[in-house]
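First, the structure itself, so that you have it in front of you.
The complex is shown incomplete by one protein chain, all other protein chains being positioned as in the whole.
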Amino acid sequence: MTEAYQDHIGLLTDFGLKGQHYVASMKGVILQLNPNATIVDISHNVSSYSILEAAYLMNSTYKYFPECTVFVIVVDPGVGSSREIIALKTIKNYYFVGPNNGLFPHIISKDKISDCVKVENDNYFNKPVSRTFHGRDIMGPVGAHITLGVPLTNFGNSFDINNLVSLPIDLRINEEKKKILCTVQYIDNFGNVTTNVRLIGNSVEGYDLELPLDCMLKFKINNRQISAKFVTHFSGVQRNKYLFLRGSSNFLELSKNQANAAKDLDLKVGDTIEINLA
Amino acid sequence: MTEAYQDHIGLLTDFGLKGQHYVASMKGVILQLNPNATIVDISHNVSSYSILEAAYLMNSTYKYFPECTVFVIVVDPGVGSSREIIALKTIKNYYFVGPNNGLFPHIISKDKISDCVKVENDNYFNKPVSRTFHGRDIMGPVGAHITLGVPLTNFGNSFDINNLVSLPIDLRINEEKKKILCTVQYIDNFGNVTTNVRLIGNSVEGYDLELPLDCMLKFKINNRQISAKFVTHFSGVQRNKYLFLRGSSNFLELSKNQANAAKDLDLKVGDTIEINLA
Partner (left out) sequence: MTEAYQDHIGLLTDFGLKGQHYVASMKGVILQLNPNATIVDISHNVSSYSILEAAYLMNSTYKYFPECTVFVIVVDPGVGSSREIIALKTIKNYYFVGPNNGLFPHIISKDKISDCVKVENDNYFNKPVSRTFHGRDIMGPVGAHITLGVPLTNFGNSFDINNLVSLPIDLRINEEKKKILCTVQYIDNFGNVTTNVRLIGNSVEGYDLELPLDCMLKFKINNRQISAKFVTHFSGVQRNKYLFLRGSSNFLELSKNQANAAKDLDLKVGDTIEINLA
């Protein structure tokens, strides 16, 4: 198997501000292996251990990168335990390296994966391999080797994609009653609340549910009910008013124009929202 | 029109920590267009929607970059509305791309602008263009195309620089009474308070007001009055004492040696300070 390759590598971790030096160590190891690597920070501000947030961020960004970009994801509370490390390739030639802890199914659907291996060949690791920092010692160097053209099969045996751990996120859509029970996937700095309801145009993906532009819907959140208008952009309502829209990653997003909806509604990632479309 | 060009591109946004992935999407789009781009983060920690902060940061940093660097500024509360997107070139060959919302006049004075266009040609956009993320879909790709040598005129028609929106910042200087009423432009992590009083050497720019080194001045802040010594560097006063100096971007800066002046004085960006030079 020969593979096309480039030098772009994206890093996604939950290391946070006080872990920026961990990211730096990973970059050092990568640059030792491939001095021409172009390393891009996807985010290092994933909430500690939040597989849900990390998967959402990866899913919503990878497709904007050049083909053959390699993404290394280190949100890894089980580091050093028996959880597998996976490297996979998509049919569109993106690469992902990370722990098998529930990340992958939310990033990429099975039918879009072309190759998947369990990373085990320590010829490609940084030695000595610590038991607490596989981002630096295993996943980073494996990512760097992929940018150098090393085929996935060199890292270990094929891994059955049906064994990729899955972490279901609650989403219940009742077409008849026109009710949606969904989950908060992400909250950004502006307080925009991204749900896991995917929209295509103005319709709920896979359902016969259309949202007419400018309609007002009721959102039930933490025993509180608010109304929000369906608009195309934030300033489609007055300042400080609730709105919802199809966000830039095509999920239904609840916001306030120039104010912080998440804060005002006391919402956090993983919370449930009930939407009444009747 | 032919243009010199290089591969450096700087990004300035108010996306914050939880919006680092938005920056990553912009970088992905830029690298798809110009895989050799060198992308530099100017800041992504501008306070949400603060045009004042963003303009100050851009103004105080751009001149340290190589000629032909392109700066993309995404502090854009009006995204998706009718506000224009502008691309301009300075006579010193720097490029700026951003929304026409008050940013530009604080970054660069009119007489230093050589070309200015309204960005409208969607051949240079990332498709489909979202209504909420023009940084990724319009401004980022336009910036990338500039690094590739695309002339500004390709992006749209010439834009009259007299129509660049201006947001005045309060600054009243009374030479006779030796009083200055100025505005806080920025507060950094150390709590250094940068005003909008520009100094040349020890004098107030454009006025016959000199500040003798080591003089003590009175600052009236939030109904409180403090005295601070004019020094050249922070350790020119004892630890925890107030001082002021000509900051590294040549504005008058109020500080405390190894302590946080902004916190202790409860100051924030946009606040007014009265300085008595008598």
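Think of it as A and B in the order they're written, each chain with its own count starting at 1.
The working rule: a contact is a pair of C-beta atoms (placed from the backbone, for glycine too) under 8 Å apart; a residue touches a chain by one contact, two chains touch by 3 or more.
Because the structure is predicted, anything quoted here is derived from the model rather than measured.
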item	value
Omitted-chain contact residue, chosen from A:Ile9, A:Leu52 or A:Val79	A:Val79
Contact set of chain A toward the excluded chain (per top definition)	14-25, 27-29, 31-32, 35, 39, 48-49, 77-81, 126, 130-133, 136-137
Interface with the unshown chain - residue positions in chain B	6, 8, 10, 17, 38, 40-45, 57, 60-62, 64-66, 69, 186-190, 232-236, 245, 247-248, 258
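Methods note: only the chains that are shown with their structure count from here on.
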item	value
Chain A and chain B, separation of their C-alpha mean positions in angstrom	32
